[in-house]
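A single protein chain has been omitted from the complex, and every remaining protein chain is retained in its original position.
In order of appearance the chains are A and B, and numbering begins at 1 in each one.
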Amino acid sequence: MLVLFTDFGLEGPYTGQMKAALLGEAPGVPIVDLCADLPPFDAQGAAYLLAAYQAYFPTGAVFVCVVDPGVGSARDAVIVEADGRHFVGPDNGLLAMVVRRAQSASAWRITWEPEHLSSSFHGRDLFAPVAAMLARGEAPPGEPLSPDTIDRKDWPDELARIVYVDRYGNLVSGHRAAGIDQAQTIAAGGRTIAHGDTFSAVPAGAAFWYANSNGLIEIAVNQGRADTELGLGVGAAFGIGS
Amino acid sequence: MLVLFTDFGLEGPYTGQMKAALLGEAPGVPIVDLCADLPPFDAQGAAYLLAAYQAYFPTGAVFVCVVDPGVGSARDAVIVEADGRHFVGPDNGLLAMVVRRAQSASAWRITWEPEHLSSSFHGRDLFAPVAAMLARGEAPPGEPLSPDTIDRKDWPDELARIVYVDRYGNLVSGHRAAGIDQAQTIAAGGRTIAHGDTFSAVPAGAAFWYANSNGLIEIAVNQGRADTELGLGVGAAFGIGS
Partner (left out) sequence: MLVLFTDFGLEGPYTGQMKAALLGEAPGVPIVDLCADLPPFDAQGAAYLLAAYQAYFPTGAVFVCVVDPGVGSARDAVIVEADGRHFVGPDNGLLAMVVRRAQSASAWRITWEPEHLSSSFHGRDLFAPVAAMLARGEAPPGEPLSPDTIDRKDWPDELARIVYVDRYGNLVSGHRAAGIDQAQTIAAGGRTIAHGDTFSAVPAGAAFWYANSNGLIEIAVNQGRADTELGLGVGAAFGIGS
């Protein structure tokens, strides 16, 4: 299975061109769009989402990960293998949390070069062909790296800020809920937000925080939009109180 | 064929996680995104759309239907078989019109339980695995129900309000056009709107109603946006005059 995790958007031409490249090089391998609307340029936020989401995919899956404001610059292109899944992308922190949380990880700097490499679309020209090689069972086309170099030591283990707003206006954070007591509250946007078990457990219109289906702290409003009603969006930091 | 009919959005992580679940349990079965941007929480409006759209799919298709504001509450999860197609979803009215209009229908309350059921994402954890079982040809994993309990007796046969606004700004209703004379007019937003055969049959900028490609009454403006030009959106009721 090939999995796309990008800020390219689904509708424009980029995701389609990625898929044509993948289908050409790894015919018959199913392709799943995990996320195509990651906040542009926010590699850090995406890193915490990726670490949470990837756990729900089968081992053997190959993730093509592109949030890459530095495309065309000197940043490396890398492959990570973590607990049986492969990840291909820029070495800008996007794969950092996958590496940090893995039981076992390996990494490679991609040395393979395509015949034609555009300066602005490494997703199509470089990452997709490399992911297709891995999906075909080939060895990583690069030189080994220490996984430690992929990690970002200065990033926290949990990211207490909003990293994604979903279609319902729910505010997804980069902070896991495990270890946070349900009696604790979230302080965000000048408000104190209590825990709720489910949407239907709080009154319509009430804000609450809960452990979302991927184990992350999420702030929501039952039958409302937390983003507009709380005035919060991607980048908003919060505190966890007691 | 597996068909997704949800309010999850395509771009965020939910549809991708659904597909990973389906691919894992029913490999090789094609997956079609019928609609991912149903108006959130509007199970009634979606019910009339589903009844119209499903007729264009082959028998044997399995629909995963999720517009589910009550996820996590006590509402049942059900399977419906109607005229050779299967539908999996919450028992909140979403499948009501499919049942009511079917020549023959059966229903089951889902009793199968996944190893891990999140409180907020039954689409991934419950409905997708059950749909995969049906796509593999297995028996419905539940106990038989009377299809009558799926129907909503208090809902009208035709829903004379807007239930979806498409990318062009066209206003799709839950009312079928069959049986409505072309001499009749629609009264909506303080205006009287006459019938037009096709977009190109009315002047640019003119509003008209017509039988859309799925048999529903739709209000459009030739080469314009009916939503903004008429000031109408999801939920707007209309009358049918003579």
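Going forward, contacts are C-beta pairs under 8 Å (C-beta built on N, C-alpha and C of every residue); 3 or more make two chains touch, one makes a residue touch a chain.
Source: prediction; values computed, not measured.
Contact between chain A and the unshown chain involves residues 7-17, 19-20, 23-24, 27, 37, 40-41, 69-73, 118-121, 124-125.
Taking the whole complex into account, chain B touches the unshown chain at residues 1, 3, 9-10, 30, 32-37, 49, 53, 56-58, 164, 166-168, 197-201, 210, 212-214, 223.
Here, only the chains that are shown with their structure count from here on.
Taking each chain's centre as the mean of its C-alpha atoms, chain A lies 30 Å from chain B.
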